[in-house]
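One structure is given here, and the rest of the page talks about it.
Here we show just some of the chains, and they stay where they sit in the whole.
By written order: A and B. Residues from 1 in each chain.
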Amino acid sequence: MKAFVMKEIGRVGLLDKPTPRPGPLDAIVRTAAALICTSDSHTVAGGIGPREDLTLGHEAVGTVHEVGSEVRDFRPGDRVLVGAITPDWGDAASQNGFPSQSGGPLGGFKFANSKDGVFAEYFHVNHADANLAKIPDGVSDEAAVYCADMLSTGFMGAEHGDIPMGGTVAVLAQGPVGLMATAGARLLGAGLVIGVESVPARQKLARAYGADEIVDFTKEDVVERVLELTGGQGVDTAIEALGADATFQTAVKVVKPGGTVSNVGYYGEGEFVRIPRVEWGVGMADKTIASGLCPGGRLRMERLLRMLETKRVDPTRMTTHRFSFDEMERAFEVADKKLEDVVKVLITF
Amino acid sequence: MKAFVMKEIGRVGLLDKPTPRPGPLDAIVRTAAALICTSDSHTVAGGIGPREDLTLGHEAVGTVHEVGSEVRDFRPGDRVLVGAITPDWGDAASQNGFPSQSGGPLGGFKFANSKDGVFAEYFHVNHADANLAKIPDGVSDEAAVYCADMLSTGFMGAEHGDIPMGGTVAVLAQGPVGLMATAGARLLGAGLVIGVESVPARQKLARAYGADEIVDFTKEDVVERVLELTGGQGVDTAIEALGADATFQTAVKVVKPGGTVSNVGYYGEGEFVRIPRVEWGVGMADKTIASGLCPGGRLRMERLLRMLETKRVDPTRMTTHRFSFDEMERAFEVADKKLEDVVKVLITF
């Protein structure tokens, strides 16, 4: 089968690989659609260290091709979604309520990390009964594939934010995860959602996904503006959706005492992420900093798919580019170099 | 001033009363609009015991008429909302996180209970800085007055339900509080909201406020139908919004193990409310039963008003009848006897 791999740090390309086979609890999925993620670029740039001929990609839907002997609920031909994170259920971290951390820190993140990813004609799913979800008839492949990471991660940003009903939320950065955090905050009862973003196309998407106000950090001081919009109080919840030290600091500054900074950003560089001491109330302002990795698993995926089925959100507005798997190299280039105002690139197989 | 009172159990009417005066922390509000609540009927029927010439009503907006010497944030002329529940902040129950229970069980419920209510030209508000909220310019009196009880109580039903994002919710009964519980469930991220109701006009409102499915208990078995709609699992959250033993039992039955029954119904009769033993998992199914009284206070009201300001919900669709305060006797009759498919009756002053 064909696979799109990271040959070494900084170099990608298509490669022939053997079709994977399932263990007793596993499944092999024939890929139908996939999305390219900024994490794929991080990985190629060396973010998780050197890898050789590792298949990239962790956002995909497809049809079940083969199942292991112990799989009960899925059969070849089933149209399925798999989360970007495929936990080891039963592991200590899973039993502790943190399945994304099963097998060690971020250990649920297996695709294109500790095993081959989904940018291939077929891919392997561990513990299929617990990590696959059937896609309802009314939900398209293109919509469903957004659940794997974009909805799950973005919504998590809102869920960890402890938003009171009618509360105020600032979402810092409106990339695809930030946009889904914006949608998530709106879906979880925020009374005022402030999207921070400078790119006009993303500002427009932010409004479409539920931002009531947009703050352009290139034109105004974010902290000042957020305080102004909240009567000088600061927001109940600030969601960091970029992964930059400066943005994280802003998040701590705009949140009120007793509020929550919910981090979804990935920090790729530097020794530290820094908390501004005074605005953190010298450690005493009852400001909480939450963080997390994209939740995975069948139940999570089923719940997200239900949100699509009942029309709570339409993630396909984020698809700016479409390519076939044959055009994968060009597709990756567009995503990697952020060409042509790209938001998300959809690959069909 | 004129006041609409409960003269004794079963008898109401207009009466002249002296205009109230504020203590040092209090305010007097000149009433602009009010809503009649089913609780007013319960009270007149003797639900809280005998009362003599007690002014009825607990849902109102108006303008500040006079403030006590220690009031800082409000001035005569301010357009204000007051919650149906006006807690004693600082009381043990408030410090414990349950201000509605300040001063004893349900003690925050003062209007038309432990003191005169709001169906009068003027009414008294204790601890004005903590219990009043300014109404934003873009929000009408008619919309704002729904926050006092209908939104606060209905939304509480959803908030206590611990709804997972994309989870399933059944709301049992679609009276005005049930409708706001339906809206609340939708606003808090439910992926599927099932409204149980038999009256066509209320079914229609339920759909407008966010119910994805309607179950008519006069035509089908509610438990069976809810299980069918949830793939045999039961719902994550069942909200009892009627206050009937049979409905409460249904709530326990339709909720899945690990799910939550959130009670907002007021139980007016009988010695017991009964939990069905087997469906409660013989006490071991991890089903939680939450309950509560309408949250009050300035912050709550400000947050609910923000939901109106940013167009999250339009409660005025529930106004089926409008009367002036002069027509109060007829207005009360319509509400009390549930004439003409009444949902909510608005009184203007």
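In this text, a residue touches a chain if its C-beta (ideal position, glycine included) is under 8 Å from a C-beta of that chain, and two chains touch if they have at least 3 such contacts.
Everything quoted here is computed from the prediction, not taken from an experiment.
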All chains are the same sequence, and 2 are placed; what is the full number of copies?
4
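Keep this in mind: only the chains that are shown with their structure count from here on.
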Quick one: which bits of chain B touch chain A in the complex? Just the residue numbers, please.
155, 159, 164-168, 184, 187-189, 191-192, 212, 302-307, 309-310, 312
